[in-house]
Structures are given as structure tokens and as C-alpha cells.
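Excluded from the complex is one protein chain; the other protein chains are retained at their positions.
Labels for the chains are A and B, by order of writing; each one numbers its residues from 1.
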Amino acid sequence: MSVLTTKGATMRFGGVVAVDDLNIEVERGEIVALIGPNGAGKTTAFNMITGVYTPTEGDVLFNKDGGKDMRTITGKRPDLITKMGIARTFQNIRLFGEMTVLDNVMIAQHLHIKSGLFGAVIGWPRYYKEERRMKDGALALLERVGLLEEAYELSTSLPYGKQRRLEIARALATEPSLLLLDEPAAGMNPTETLELTEFVRQIRDEFDLTVLLIEHHMQIVMDISDRIYVLDFGKTIARGTPEEIQNNERVIEAYLGVADVD
Amino acid sequence: MSAITSDMLLQSLANAITLGSLYALVAIGYTMVYGILRLINFAHGEIFMMSMYFAFYFVTAAMLPWYLAFLFAIACTGILGIIIERAAYRPLREAPRISLLISSIGVSYLLQNLAVVLFSGIQKQFPPVAMFQDVITIANVRIQKLSIYVPLITAVLVIVLLYLVNKTKIGMAMRASSKDFETSRLMGINVNRVIAVTFCIGSVLAAVGAIMWGLKYPKIEPYVGTLPGLKCFIAAVIGGIGNIKGAVIGALLLGFIEIFIVLFFPALSGYKDAFAFVALIVILLVRPSGLVGEKIANKV
Partner (left out) sequence: MSKESKSPYLPATTQKHKGLSRTLSIVVLAAFAVFLYMANSGKILGSYELRIIRLCGVYAIAALSMNLVNGFTGQFSLGQAGFMAIGAYVTSLFIIPTAQKTAMYYVEPIAPWVESLQAPFIVALIIGGLVAALAAFLIGFPVLRLRGDYLAIATLGFSEIIRIFITNMIPITNGSLGLKNIPDTANVWWTTIAVAIVVIFMLRLMKTSYGRSFKAIRDDDVAAEAMGISLFRHKMLSFVIGGFLAGISGGLLASVVGAITPIYFRFTLAYEILLIVVLGGQGSITGSVVGACILTVAREWLRFMDNGFSIGPLTVPPIAGMRMLVFSILLMIIILFYRRGLFGSNEFSWAGLLRVIKSIPQGIKRLFTRKAKAEGGGS
């Protein structure tokens, strides 16, 4: 019952093979981590899954409910993939800088809107209702991630850790079934980092999610993940449970000297 | 449609090469500036226009012999290029790229209005130089000597430029700066100086192009640079922006397109100025990196 499967997904940039023959499978409700040294191709894998890049070779398959019949989403437009139920956050935070925290979250609900532009401008009752619903939903989400007090502040004026949480809230607002988190702990302070594990588990349960995350912080990875994939120079060098990965020779080798960056 | 004779073909061939070579000189300036600042220098066409006026006044008012006049005009244009960069682009080094683009549009507008004040809006006649404008007949084809000189001069300048960019220290600094300002700075390159030199070279080439343009199409007015300017930018895009050889190839191609479409379809001659834009849109859709350029993907 997998939600996401990649089949031999490969991404080349000129001579560089950023991701080489990636085969991952994520089951419904799982929290799976993608780890590896800098430049291993983790973000590139996310970009292939979310349609930012079209894989040079291979396929990406997705089924919202984790059923048998998986549909290929290879090379589909990012917005369509999001509509199908995959949401993501970005490693190098990409908030809408000139908008408030609330507007950032409301934007992510635009994909559900049914009113047309003119209906919206005229203030048609249907649009009015939709706008209300978006706003209530956004405020609820902000409350959930603890950003309600900052709702009317400029998104980029938030401290780093809160910006990360806002990115997660924004991704949740698209109502995904698969959530991709690209280094959610980067830039968070120690307390926030400690809370992250629990937070991700909670939102998984609350919003009925499947989570695939990239993280350098080993403690989080080991605590949070059901399973782990390890990339190095684009190649998948290991896969397994946290215990298996911790004792894997090749992984230790790849991380030698790089281990525990924080 | 009247039959096209082989003489007409040869004649058009000569015209196309001449026009393409003129475009090339101006296109190189665009491509070099774009390569280093990622800026479409909208003011480049106005630099072109100014140098025609410089040449005009050095001949008619300063009464210099044409070769000295042209030399001074070229030098003045080089200095103008440096001044523009210093005054209008350097203050925006840290600003968003769009601000730079707006500034170049502002400079273009300013130079046009400046030209009206300095030189008046009344059309002037570029001073003739017999040596270039004499007509000779080769195998039934009557061509101006200019049509022989222009490609030659362009070829020589391009070779010199390629040597400069690929073999000299300043050229190496240019190539480094076009990759990454910060790293170049750390390597001890004075990026501001490199940019100034780039503008100077671009403007000098535009000046040579402008003078030969004036000899071929002798009408000067303050708006004379805008359209050739845009066309040459298009030539640079067709070739692959940031690439000098690409600019030359794109310019020659554009010269051929303009001359030969009119030759084969005389009814379209009124639409001649639109060809370049159509070519631009086609190339941007089919091969946005241009004929010679490398593909660049956006990093996320």
C-alpha cells in the first residue's frame, strides 16, 4: 500500500548525475527519511517528485490513498502535483516575503477555490464564503503551529525557526496526503529541534499524512523515522530501519568526517 | 513575382553580409554586458546613436579629417560607456536585477532627450567619406566599397576581441567575473574595473558599428539607435547571450533573414523590422539558450 514509489528515477545536469537510479517506496502513514552528505542529491530527489525537475530517466508514481493502482506523476507540472496531494517545504526557505504570515497560508488554499476572478472581485456570496473558510482554516493552522500571534506580521520578519514552521503550515494548507520536508530543523534552536520530532508525529496523525523528510540532524532522523534511505553522490547506498542504518559500514564511511555537522 | 536573377542574389548576399557585420559589432556589446551583469543594456542603442553624433560633429564642426574624427568619436563613446556604467549601474550593484533594467531604460530615455537638446531633433546627414562610399562593380554586381570594408573590419575586431577575452589577463578576469562576482573578488579581481572595461569595449565596438552604419545609412536623429539596438540585442539572444561568437553568428543570421526575406517576398518589405522580433520569439520558444549557448537550469 505505498503512497509514493520512484522507479529508477535519475537526474543529470550536464555531466553531473545528481540522482542515480533512485528506487524508494513510502507506505501510507510512514515517516521516511532521506539522508546523505551535502550534495548527495536529496533536494534533487524532492524536486523530481514535486515536478520542479523532470527526471532524465525513470518514473515517479503516486497514489493519494496508498492503493494498488499508482498513477505516474513523472514530469507533471508542480501545481498539478500539489493538487493531487503532495506538498513540500523548501531547504532555503521560500516564503512570500512581502506578505503577512496569514496571507502566506491563505495562498496555499487558493488551489481549492471554485469562484472565478470576477466573482471574487464583485464579492459574490460563494466567494465570500470561500474566503471566510480559507481565513478560518488558515488561522486554525497558524494556531496549530503556534504562530497565531504573528498572523499579521510580515512573513520574513519572523525568526528562522518560526519561518520553518510557517512553511510547514503553508504546506499543510494545501491539504496534502504526502508531505515532503526539506531539512525542517535547519536554523531551529535546540528547544525547537527537540520539539520537532513530536510535532511531525502529531501532524502526521492529525492530518492523516505520510511524511518523507530530508534531515542532517542525526538524532531527529533516528528518533523520527520508520525507515531511512541513504544517498551518496546520487546513489542509494543503504536503506533500512534506523538501527540497520546506524550500523551500516557504507553509511559510516560516507559520513566519516562529515558526521554530526551540528 | 518577378524572377530573381543571380546578380540580384549576389547583390543581396553582399548586403546581408554587410548588414550582419554591422549588427555583429553592436550585438557584441550587448552580449558582453549581459555576460557580466546579466543586464540587457537598453541604453546600448543610444550609445550607438551618440557616437554617430560625435563623429558628425568632429567632422563638421571640428573640421578634423575623417580618420581622426572617427577615432575621437570612438574614444568619446568608450568614455561615455564608462560614465554610464559608473553613474547609472554601479549604484545598483546590490539592487534587484529588475532595478538595473529599469535604470538602463531610464538612461536610454535620458540620452534620447539629451541628444534632442544637444543636437536638436532635426535630422542630420552623416558626413560622406568617398573612400568607403565609392561604388565598384564586380561581376555585374555594383557594391559600395563599404560592403567590403565592413566585414573585414568586423572580422579583425572580433579576432582581436576573442584574443583579448581568451588570452589576456583582463579577459580572464572578465570570464571569471561573469561566473561569480564574489569568488572573483576573493581571487583579487577588481570587479568594478572589469565591468568598466567591459562597458568600454562594448561601447567602442558599438561606435565602430555606428560610424559604418552612418556611412551606409547616413540619416542621424536622436531615435536612430533604438531599433538597431533592439535588433542587435535580439541577434545576441539568437546566438546565445553571453557568448561572443554566438553574437556574431546571430547577427549574421539576422542580416541574412532581413535581406533575403525582402528579396524573395517584396510584399513583406513593410514588415521588415518585425522579422527580428518574430525570430526572437521563435528562438526563445524553441531554444531559449540560443544557437551556441549552454542550457542553464534554475536551482531550487
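We adopt the following convention: contacts are C-beta pairs under 8 Å (C-beta built on N, C-alpha and C of every residue); 3 or more make two chains touch, one makes a residue touch a chain.
Since we're looking at a predicted model, the values are computed, not measured.
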Omitted-chain contact residue, chosen from A:50, A:74 or A:163: A:50
Cross-chain touch to the chain not pictured, restricted to B:32, B:230, B:251 or B:292, is B:230
From A:25, A:59 or A:131, the answer for touching the chain not displayed is A:131
Quick one: which of A:4, A:35, A:70 or A:95 touches the chain that's been left out? A:95
Touch with the missing chain holds, among A:106, A:181, A:196 or A:212, for A:106
For subunit A, which positions touch the chain that isn't shown here? 50, 52, 77-80, 82-83, 87-88, 90, 94-99, 103, 106-111, 113, 117, 120-121, 123, 127, 130-131, 134-136, 139, 148-152, 170, 173-174
Could I get the residues of subunit B that touch the absent chain, sorted low to high? 38-40, 88, 91-92, 95, 97-99, 101-103, 105-110, 112-114, 116-117, 120-121, 223, 226, 230, 233-234, 237, 270-271, 273-274, 276-278, 280-281, 284-285, 288, 298, 300
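One rule holds for everything that comes next: only the chains that are shown with their structure count from here on.
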Between subunit A and subunit B, the Cα-mean centres are separated in Å by 48
